[in-house]
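These notes are about the structure you will find just below.
The complex appears here without one of its protein chains, the remainder shown in place.
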Amino acid sequence: MLTILFDGIAYGMLLFVISCGLAVTLGLMNFVNLAHGAFAMLGGYCAYVLVNLYGVPFFASLPVAFMFAAMIGLLAERTLYVHFYNRSHLEQVLFTIGLVFMTSAAVDYFLGSQQRFINLPSYLQGRFDFFGIGIGKYRLLIILVCALILIVLQLILGYTRFGSRLRAAVDDQRVARGLGINVNWVFALTFAVGCGLAGLGGALGAEILSLEPHFPLKFMIYFLIVVSVGGTSSITGPFLASILLGIGDVAGKYYAPRYGGFVIYTIMIVVLVLRPQGLFARGTSK
Amino acid sequence: MLRRSFLAALAATALAAGATPAAAQETVKIGLIIPLTGPFTTTGKQLEAAAKLYMEQNGTTVAGKKIELIVRDDAGRAENTARIAGELIQNDKVSFLAGFGLTPLAMATAPIATNSKVPMVVMMAGTSIITERSPYIVRTSFTLGQSAVIIADWAAQNKIKKVVTLVTDYAPGHDAEKSFVDQFKSKGGEIVESLRVPIQNPDFAPFLQRVIDAKPDALYVFTPSGVGAILMKQFVERGLDKSGIRLIGPGDITDDDVLPGFGDAAVGVVTAHNYSTDHPSAKNKEYVAAFRKANAGMRPNFASVGGYDGIHLIYEALKKTGGKTDGDALLAAMKGLKWESPRGPISIDPETRDIVQTIYIRRVEKKNGELYNVEFASFPDVKDPVKAAKK
Partner (left out) sequence: MSSLDTAKDASNVMTRKRSWHWLEYAFWLAAAASVFLLPSQHALLTQIAIWSLFALSLDLLLGYAGIVSLGHAAYFGFGAYVAALFAINFTGEPVTGLLVAGVAAGLLGLVTSLLVLRGTDLTRLMVTLGIALVMYEIANQMSWLTGGADGLTGMPVNPVLGFFPIYFRQANSYAYVLVVLFVLFVVAKRIVHSPFGYSLRAIKGNPLRASSIGIPNNPRLIAVYTIAAAYAGIAGALLAQTTPVVSLTYIDFQRSADVLLMLIIGGTGYLYGGIIGSALFLVAQKFIGNITPQYWEFWIGFALVVIALFARDRGLFSIVERIAAWRKRGAKP
């Protein structure tokens, strides 16, 4: 029972790290970025290439995956995304889906369409018993890393100059500009960090989700669920939603395997019909 | 402006249509319809690579005719397969249809093959019923039942008494479950629990937890090629391997194409299947070497031999008819053909037009630092058990 809980939390945490960047672009910047999963995939493949093909240690590959996805994100934001901030949601959908197609085909071209896994060091494999709860070492690592990220994010948003600028830029762009905040760069940096986190999540999650060129489309639904159920007005909303979905999904599959496929979607529909702004939104925004 | 672009399209197609019939005299065209985009890309790539390899090795002239391969992507969607098959027959005048990565894709094309009397070589899709859908269908891959029944036999012979089955919840999964369960029960085995995993399922943890709680001798698994890796890793992560539960299943789960990425988790898994990259024959060694050389080190898997043998079948049939492309004559030539494939001796059952082949029992082992399915037992001349049971 507790093992199920533990697995659910690990799974939810992973979803959170990948999708929190999406929560920022979608919620704070009001940008429908369906290509978010592509950045997660790029981070994952970056780690795969480093670890499996060049023998870089697993832990060293994680920050590289973060930086790689973040740099690509920054580049894409400055050259392409920036043209779409004030466009309609539909044009954003068209653009980002186009990006997904391109990255999927490009990854297929350069790295092949086979499923890929990152070689884990042996000390991360297997699991141990902790007062009767079976704890997978790798899942424990995921939980630790994700918790660390959550804390850092909260600190940055709440207590740094950058955090207050970002909040100001989001609350009212024009006033923020008037106050001399370089809103463009605040957004660009935020976007890059979001992509970087997705990349890190992709690298961490490769073991559980597995990498393939269709990763962005395959998991886009999950990321969107996290963001829409969690609401987009804070970091805690998507976080709680991820955990809830992780546990709900895992528990649903354990206790009712025949109907496991339905659980996550049904939760989503019910939540959204009852609370269209998301489960953890503060009142109505926008 | 609509008219203008329309006229341009019209002109372009008229040109394209005009160009084909003249060339059709001396060439025999094979339309290879496979998924090259979408979730089943890997299968399509294996089939394409193998088909091209065969033609490279054996030349493109058969019985005085030049052979031309036309490759088309259907993205795994049945309406595309059917449309492309129709277009290939009508516009490109192909004499053979080949490929078909998934059951519905083959099913959608079957009536077209019947209607136009064009032989249709199924190189991958494995549901038993496919060959019954058209008298022009011949299969060079395998049927799901072949592996599932054989692994059940093997398990029953090897002191495995209690089994939990875990299959992906879709039609082929149901078939794989049924074939195994029926056979295993008839041999005196016990099925403790039958689990079905949703298709969209990135995490197997909860299902494996149920398996641990059920404490069987073995876990029988069937998933689409590729998904198996995640399952296997989690199988080891949760220590199921150490608790004495064996992992068995049809060879789809230890697909040679992805096996190297599984890590040591896969070592010791026992599966039954028609082909292993490691198959110890001279013919296969040569095949694997050529395949890897031509495809940047990619390993040929069970899909590839379906493609390789499919083209071989087409070549042999053409030789027998002396280059005539009459559908009925070609079918007659294909029935009962026997040959040595990289997977071992195979033949086409003259009654069912389905493949008859050896099914091997293999264990995953590490050889020269890479994982392989190492064969250690074999069941020769296995026919499709579903059709055999109907008689």
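Before moving on, here are some points about what is shown:
Order as written gives the chain letters A and B; numbering starts at 1 within each chain.
Keep in mind that, in the parts below, a residue touches a chain if its C-beta (ideal position, glycine included) is under 8 Å from a C-beta of that chain, and two chains touch if they have at least 3 such contacts.
The structure displayed is predicted, hence computed values, not measured ones.
Within the whole complex, touches from the chain that is not shown fall on A, B. Shown as candidates are A:I4, A:M29, A:L50 or A:L99; the residue that touches the absent chain is A:L99. Annotation: of B:E26, B:E56 or B:E79, B:E79 touches the absent chain (contact as defined above). Check B:T37, B:T254 or B:T321 against the missing chain and you find that the one touching it is B:T37. Residue positions on chain B in contact with the hidden chain: 1-3, 5-6, 9-10, 13, 16-17, 36-38, 41, 45, 71-73, 76-79, 82-83, 86-87, 90-91, 102-104, 107-112, 115, 127, 129, 133, 169-172, 174, 198-200, in rising order. Touching the omitted chain from chain A are residues 26, 32, 80, 83-84, 87, 89-95, 97-106, 108-109, 217, 221, 224-225, 227-228, 232, 258, 261-262, 265-266, 268-269, 272-273, 276-277, 286.
Quick note on the criterion: only the chains that are shown with their structure count from here on.
Mean C-alpha position of chain A lies 35 Å from that of chain B.
Looking at the complex, you find that chain B touches chain A at residues 37-39, 41-42, 45, 169, 195-203, 205-207, 209-210, 226, 229-230, 233-234, 236-239, 257-258, 261-263, 265, 298.
Put simply, chain A touches chain B in their complex at residues 3-4, 7, 11, 52, 105, 108, 112-117, 119-120, 125-127, 134, 136, 138-139, 207-210, 212-214, 218-219, 222, 249-254, 257-258, 260-261.
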